[in-house]
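Apart from one protein chain that is not included, each protein chain of the complex appears where it belongs.
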Amino acid sequence: MTIRVTVWGENVHERTNAVVARLYPDGMHNCIAEALNEDEALEARSVTLQEPEHGLTEELLDHTDVLVWWGHAAHGKVRDEIVDRVQARVLQGMGLLVLHSAHYSKIFKRLMGTTCSLKWREAGERERLWVVNPGHPIVQGLGEYIELPHTEMYGEPFAVPNPDEVIFISAFEGGEVFRSGLVYRRGNGKIFYFRPGHETYPIYHDAQVRQVLRNAAKWARPEGSRWIDRCPNVPPDRAPDPVEIKGEGLHKPGEEGFR
Amino acid sequence: MTIRVTVWGENVHERTNAVVARLYPDGMHNCIAEALNEDEALEARSVTLQEPEHGLTEELLDHTDVLVWWGHAAHGKVRDEIVDRVQARVLQGMGLLVLHSAHYSKIFKRLMGTTCSLKWREAGERERLWVVNPGHPIVQGLGEYIELPHTEMYGEPFAVPNPDEVIFISAFEGGEVFRSGLVYRRGNGKIFYFRPGHETYPIYHDAQVRQVLRNAAKWARPEGSRWIDRCPNVPPDRAPDPVEIKGEGLHKPGEEGFR
Amino acid sequence: MTIRVTVWGENVHERTNAVVARLYPDGMHNCIAEALNEDEALEARSVTLQEPEHGLTEELLDHTDVLVWWGHAAHGKVRDEIVDRVQARVLQGMGLLVLHSAHYSKIFKRLMGTTCSLKWREAGERERLWVVNPGHPIVQGLGEYIELPHTEMYGEPFAVPNPDEVIFISAFEGGEVFRSGLVYRRGNGKIFYFRPGHETYPIYHDAQVRQVLRNAAKWARPEGSRWIDRCPNVPPDRAPDPVEIKGEGLHKPGEEGFR
Partner (left out) sequence: MTIRVTVWGENVHERTNAVVARLYPDGMHNCIAEALNEDEALEARSVTLQEPEHGLTEELLDHTDVLVWWGHAAHGKVRDEIVDRVQARVLQGMGLLVLHSAHYSKIFKRLMGTTCSLKWREAGERERLWVVNPGHPIVQGLGEYIELPHTEMYGEPFAVPNPDEVIFISAFEGGEVFRSGLVYRRGNGKIFYFRPGHETYPIYHDAQVRQVLRNAAKWARPEGSRWIDRCPNVPPDRAPDPVEIKGEGLHKPGEEGFR
């Protein structure tokens, strides 16, 4: 069954910076969607910040199995109610791939509960992403490491909760290291943070990076059913072992709780 | 060295509901602070929602080792900038005890990244909190379980991330179960969610519940130093192995990154 | 693609205890295999302790995607080299379902690193297994809980490492609770501990228990490739950045390390 992927791009620097426009004439989001569509199991489309509801309508998210998020300069422009909507869908089981500078996106910080800060340097230096678990679905088809000749450096400490597994660790030419591939489960959604992707280097044209994106999209597909999470009251006579009300309470029978 | 504890209470039902006022004439927050002060290692004070900055000034939080949070009816009245401030301090190492209905507080949802929903029933039924790890510091001085004659029921599913350890699991008279004591580490802060505490039952007068609160406050004290987390740029000539700038970038040397 | 499942049974009480023989005339392992074969995606066969190599030849394990383990009275009779072999395959990616009294099997204790002890009582009492995450693949097709009229009680503390997720929590008629469905990842193998299954009660004839077994077998199938884990030496001239040997060492070039 085809996995439906939506690539979200903020689409800012592609239109304002000549270097980025030259590397990604159709926008980074379309370059990423194209990489995903090279796998028949995946069907990717893209939407951008500038569309109504940032392109992330209820309708679209309802028909999205995996969402890919690329943002950098415009995190603050993403409206909170859209972040709420994406978060709810992740908890219900939609996969989420968070790329590069999206470590600072509202949705990632929201799901992590931490600052998600790191060290950085933009010097076009070499990065090697070492594979920490060669049997993991996300690294299929790779060798021992991916080498990228020119990247932005991200260095530890990376202020995120301990992940379920570290998939890649990077070593940079300047000497720093970084956990550059991390997986989390929140609710029923699988989340993959993947570091590569600076907009002034042709990272999303790299064959191995594109392989990781395809692997990750397949790994992050929903399993199980969609659980609509709410906070139900269970009346005393509907308990498995029905109980009598004893003492005094705050709520009248059938009343909604506080939120 | 004395552990400085601040008990935060929303202080709403104590002033508007006769049952609660009778059980907690000085407010639930003062009853909790009193329980903590029975241990010489702890020095507890209380603040409330109604004070300026909800009582949680920078000054106070700077001198707080462990914060206890009790809220129910007024979660929405807590201002976001105060939640930001508390979150920052937790990540720096301040302990946080989250009680009962504070599963729905802004600070707990913020740190968890999930909805934190559950099932509930207010029928004054019996609860037994079983100890899952008898050697854990939080359960010292308890037997196999704590029995509370009259409580509100909270039932699974409890929509939180998988904890670092489950400390208590409750069984209710009506048949439901709940993970009623959970520990997390976020940044350098230790977080303990503890279920008991409904305001119309005298839960915080219970000797064993008070013992757990004292144990937990001591367990949650900061260890290590306070790390002020920011997102520093490392200039090319300050790398451990200095690098030359190659290719084109987005940022000018020394410029701040996007947030 | 069909998932190949092997059900391992110790096959002791079926031949020595009249109650068990009446409930499971073909052995518990065959009853379990039959439950699995009700799903077309699964192809299950069974082997037993009494066969050469306990039925777990290299050949068979090489062609097994998921192994189901049932043992109780004869844990000590399982030879250590067979346990080594099973452990190696789990780490390479074979799924493992560990049932009921197999909490004390050599393979489970080996993979957990803890004692795996618990409380117990054999009184034929009622158990309810509450679903902790309704969206998880393992609980598809179930309601809020499974009710078993007669089971052996297992109670906390269950001395295992913190799981990746708690899937079921049981409440027993006598009052105890237990984490009765737990998932772990070790290496690339997915492990599911599932509590139900005492041999003198017809647990494996229960439709919902059989549903869980099928769901879990599908969930535990291998993903990714089989990583043959060894401890390779990387010679200085084969490093990504070749190095010169400096100082004195313990090993001669090309020598194997100590184990």
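Every chain is named by a letter (A, B and C) in the order it is written, and numbering of its residues begins at 1.
Keep in mind that, in the parts below, contacts are C-beta pairs under 8 Å (C-beta built on N, C-alpha and C of every residue); 3 or more make two chains touch, one makes a residue touch a chain.
Because the structure is a prediction, the values reported are computed rather than measured.
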item	value
In the full complex, displayed partners of the excluded chain	A, B, C
Missing-chain contacts mapped onto chain A	128, 130-134, 155-158, 162-166, 169-171, 175-177, 179
Hidden partner chain, residues of chain C it touches	13, 17, 19-20, 72-73, 75-76, 87-88, 91, 101, 104, 110-115, 117-125, 150, 152-153, 155, 157, 159, 161-162, 172-176, 185-187, 198-201, 227, 229-236, 239-251, 257-259
Touch residues of chain B, complete complex, unshown partner	92-93, 128, 133-140, 145, 147, 164-165, 185, 187-188, 219, 223-227, 240
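Methods note: only the chains that are shown with their structure count from here on.
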item	value
Self-contact between copies chain A and chain B, residue sets same or different by half	same
Angle of the C-alpha superposing rotation, chain A to chain C, to the nearest 5 degrees	180
Far-end chain from chain C, centres as C-alpha averages	B
Rounded Å distance between chain A and chain C, as computed from the means of their C-alpha atoms	31
Distance between chain centroids, defined by C-alpha means - chain A, chain B (Å)	27
Touching two or more other chains - residue numbers and ranges from chain A	185, 187, 227, 240
